[in-house]
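What you see is the complex with one protein chain gone and the rest in place.
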Amino acid sequence: MLQILSTLRRHRTASILIVLEIALTCAIVCNAIFLIRERLARMDQSSGVAEDELIQVRLTGIGKQDNASAITEQDLAALRALPGVKKATSINMIPFGNSSWNSSITKVLDATDGPNCGMYMGKNLIDTMGIRLIAGRDFLPEEYVAADDDKHDPKQVIVTKALADYFYPEGALGKPLYGAAGREPQIIVGIIDHIARPNDGFGGPEVKDYAILLPATMPFSFGGRYVLRVDPAQTAAILGAVDSTLTKVDPNRLILDHMTFGQIRRDHFKGDRAMAWLLLGVSIALLVITALGVVGLASFWVQQRTRQIGVRRALGATRGDILRYFQLENFILATLGIVVGMGMAFGLNELLMREYAIPRLPGTFLPIGAALLWLLGQIAVLGPALRASLIPPAVATRTV
Amino acid sequence: MFRMKDVSKVYRTEMVETHALRNLSLDVREGEFVAVTGPSGSGKTTFLNIAGLLEELTRGEYTLDGVDVKNLDDRARSHLRNAKLGFVFQSFNLIPDLDVRDNVDVPLRYRKLTRGERKQRIDKALDRVGLASRSRHFPAELSGGQQQRVAIARAIAGEPKILLADEPTGNLDSQMAREVMQLLEELNAQGTVVLLVTHDPEIAARAQRNVHIVDGQATDLERGAALIKQPAQSAVSA
Partner (left out) sequence: MFGYYFDLALRSLKRNRLLTALMVVAIAFGVGASMTTLTVLHILSADPIPQKSDRLFFVTLDPRRALGFRPGEEATFQMTRLDSETLLRDGHGKHQAMMTAGSSSIEPDRSGVGRFQPFRIDSRWTSADFFTMFDVQFIAGGPWTATEDGRATRVVVITRELAQKVFGTTEVVGRPLRVDNTEMRIVGVIAEYRPTPHFYDLTNASYGAGEQLFAPFSVAMELKLQTSGNMNCWGDGESVPDSRALGAPCDWVQYWVELASADQADAYREYLVHYSEDQAKAGRFQRPPNVRLRDVREFLDYMKVVPNDVRLQSWIAFAFLLVCLVNTIGLLLTKFLRRAGEIGVRRALGASKRAIFVQLLVESGTVGLVGGVLGLGLAWLGLFAVRHQPVDYADLAHLDVRMLAFTFALAIVSSVLAGLLPAWRGCSVAPAAQLKSH
């Protein structure tokens, strides 16, 4: 082993280069795989609603809408009459959607440090969207006010568990919250398990689970969308019938689009998916390039040391000895590369944490990354090492 | 034309100091054909390397065609080497990627010559060694003797003042060796100084002057008397 180290010291430049290459690859690939994992986790997050049963329809009125509330009721009745539609409601925003309503919520009036929370408004949201209620109750029919009614504010509110725990860890039911509507508080009457917010970046990752439901009905001109809960088998038929159903109620409107929630979810995370693929591609390419670099260097060293190898064999070394020699040499280089690489990986991670708000690289990456690179190096050196082992001892005696 | 005075060359490694040449003095005049002999490890190769400006001397003076080589930088030495010297080696040392013409062309590229001038010289050199018909062949396609003749063509293409040959016939059979020696003698007759290192007494005998290097020092010998009184020495290899 000491022999190997002294040999490497003599070929300092090439050794340093390969160690550097392994280190850089280690640092980049570790972080890349970590980022992939983060993106996949993000894409995996729960929406809190019954995803395969929901359809969203976006619409807008042409010109001023004086009768929006009444028309909304007619729309919903017509939609509910469609075969396969179990429930329908008008809403202001949906998880992973493109529109977002938020407010700073506090537990004391006029406090200024409340977290930014998503505000969902619409009638019977829990039933219609399949949200899981885990404590308390849903709103009562008499508790709903019209969202565009500026004389009446809602007096109740339902919050997500995360928000309830944030404000009232000892028990949130019956407690007041301020900031959602008017100067009077809304009393927490129910707690839901979770609902995702439209743009989870708003206000920062700490608040992505903070959302409230308000008992406010949305005329379509205010919220711009309907949500239908349907029998999944009839989705296609319903999507085909929605436009004509609504224009029949009132033709003075434009139906902008209709999509399943699955489609909305897919669209929302397209960027993450693309990024994950890019990271995967780069990681694989880096590993391949590094492996080829190892092959190139090992081949060169074998060629340079042909004579010495012949001499060794003439002096009694077996083919296996020669093979093992090169494998051991490669192992040492890989180890050096991994040690430096791990340091670089954590350093790079620090940088990413600061610039892109990514969490810290977990320690489990260390043995996994090391194992991967050792394996890669050994596979790469196998070819040249085998060739070296086949060098005949007669080489030692040749003078040319 | 070529003068070394009290030249010493010392190789220093971490542990060992080797004196390859000790106060070697030698004068070579125009038109001479000098065979340099000596046992292995005597410093012949080092002598040739220093003469060829391939290595720097540790102490002493070396004047080549009137130019003192001390304090010349790498650029000047290369330039001098290119202008005044031609090399022929035991293992030919042709560049395998290049054909015969391009091999002969190599030293000419490091001078400022036009394309026409280079072509002229290459043609002349190849003619001189009798290989004009093989100008587009690659070294691998030629016999040993032919390769050495290409090497000679390359060496003389620049019309050097001195030809340095290091065992030029070492890898050739006797017929080819004779051809090569004949060529060298012809070149010498036409005015090129030839400095030939060899350990073959027959070859040495053909030279007009014999210099014997032993233990890093040079002595002139009587022609033909070269190797009779040689003790077997095994000095430290240079």
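Order of writing sets the chain letters: A and B. Residues in each chain are counted from 1.
Methods note: a contact is a pair of C-beta atoms (placed from the backbone, for glycine too) under 8 Å apart; a residue touches a chain by one contact, two chains touch by 3 or more.
The model shown is predicted, which means the values in this text are computed figures rather than measured ones.
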Chains in view touching the one left out: A, B
Full-complex contact with the absent chain, from A:5, A:41 or A:62: A:62
Contact partner of the left-out chain, one of A:274, A:353 or A:368: A:274
Of B:2, B:33, B:62 or B:87, the one touching the omitted chain in the full complex: B:87
Of A:51, A:73, A:127 or A:153, the residue in touch with the unshown chain: A:153
Touching residues (missing chain, whole complex) on chain B: 45, 49, 52, 54-55, 74-75, 77-79, 81-83, 85, 87, 89-91, 93-95, 97-98, 106-107, 109-111, 154, 158, 166
Contact set of chain A toward the excluded chain (per top definition): 13-14, 17-18, 20-21, 24-25, 28, 32, 60, 62-64, 109-110, 112, 150, 153, 178-179, 181-183, 252, 254, 256, 267, 270-271, 274-275, 278-279, 282, 285-286, 289-290, 292-293, 296-297, 299-300, 303-304, 356, 399-400
